[in-house]
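Only a single protein chain was left out; the remaining protein chains are all shown in position.
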Amino acid sequence: MRIARVVGNAVSTIKVDSLHGSKLLVVRAASPSDEPYGEPFVAVDAVGAGEGELVLISEGSAGRYTPHTADAPVDAVILAILDSLDVGGQMTFRKH
Amino acid sequence: MRIARVVGNAVSTIKVDSLHGSKLLVVRAASPSDEPYGEPFVAVDAVGAGEGELVLISEGSAGRYTPHTADAPVDAVILAILDSLDVGGQMTFRKH
Amino acid sequence: MRIARVVGNAVSTIKVDSLHGSKLLVVRAASPSDEPYGEPFVAVDAVGAGEGELVLISEGSAGRYTPHTADAPVDAVILAILDSLDVGGQMTFRKH
Amino acid sequence: MRIARVVGNAVSTIKVDSLHGSKLLVVRAASPSDEPYGEPFVAVDAVGAGEGELVLISEGSAGRYTPHTADAPVDAVILAILDSLDVGGQMTFRKH
Partner (left out) sequence: MRIARVVGNAVSTIKVDSLHGSKLLVVRAASPSDEPYGEPFVAVDAVGAGEGELVLISEGSAGRYTPHTADAPVDAVILAILDSLDVGGQMTFRKH
């Protein structure tokens, strides 16, 4: 699962039926010490994440394996909000 | 889901049966402020998107989870037309 | 689906049973104006494509969703031969 | 399957139900001679791996094919701890 930061929102009225009611968040992959990299993309929120939070994203078919996204054409879902990360015995991130 | 702009059309008469009737659009990934990047590719349109519109694309097995593409060998589908995007509290895109 | 050009053939006698009878073509991803990029790879042909033709390739699990490749360990299939492509209102490719 | 080194831990209290009880490890892809490359990401541990160990990671839908991760939105799982690797007849890695 990629580590990512929630950086914004996406709004769409014209979309496939199975996406109605889904919260679409703009996210950007990040390092364990919260440095963003790569192009932003959109994921469905399954845990009530908010802007600025560091989260875990599952991509591919895993995107359909939450109650919010079952059988929807979703290829990226936010499945966890991170409390902390440590690498090499050092804490690299802690949720404020 | 990747943010992408619809940039053109693809026409094919010789194709697998399950693709007949599908609208094939040429798309290019884009940033939240609508700057295109990477190589164009082709996606099946599931929401009536038109050239120039900013859309959301689902890739991989998710491509089969719309009524238009069920059980078809499709690995990229347009599942939403974007109204607006905001990043860091700033609106980066609004549909004209 | 990636746009690609058929550039050659692959021959293999020792292969999993489910691949016997499949036509293995060497393909290379291409831009809408038929400029190849990236490393060549191999796809199963599901539409009778020939060398030099511009085609659409589906990758991942979609590779199993043609009659030719059902339940075979195939992750890339040629599902359409392109007649034409246009981008920004300009025709960028037309089949000879 | 990618070769990777376990480099740390991820802790999350707010996550989808199906992830509760899963051990989330931070991993980084590595060469056969244990040189890390690319951005760290998070995988579910299915074999009791510990920090510093060289492991095999399966990604995509394979992430759901262990008893620990069945039907969970997991796209990366640690499925083996490596004892040794050899390349070109030379041992490039041996577990201490």
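Here the chain labels run A, B, C and D in written order, and each chain numbers its own residues starting at 1.
Here, contacts are C-beta pairs under 8 Å (C-beta built on N, C-alpha and C of every residue); 3 or more make two chains touch, one makes a residue touch a chain.
In this text, all values refer to a predicted model and were calculated from it rather than measured experimentally.
Q: Among C:Ala43, C:Leu56 or C:Ile81, which residue is in contact with the omitted chain in the full complex?
A: From the options C:Ala43, C:Leu56 or C:Ile81, the contact with the absent chain belongs to C:Ala43.
Q: What chain D residues would touch the chain not displayed?
A: Per the touch rule, chain D residues meeting the hidden chain are 1-3, 29, 31-32, 37, 46-48, 56, 58-67, 77, 79-89, 92.
Q: Considering the whole complex rather than only what is displayed, give the residues of chain C touching the chain that is not shown.
A: 7-16, 18-19, 24, 26, 39-43, 51, 60-61, 63-64, 71-76
Operating definition for what follows: only the chains that are shown with their structure count from here on.
Q: Between chain A and chain B, tell me the centre distance in angstrom, where each centre is the average of that chain's C-alpha atoms.
A: 20
Q: Could you pull out the residues of chain C that touch at least 2 other chains?
A: Within chain C, residues 60-61 contact more than one other chain.
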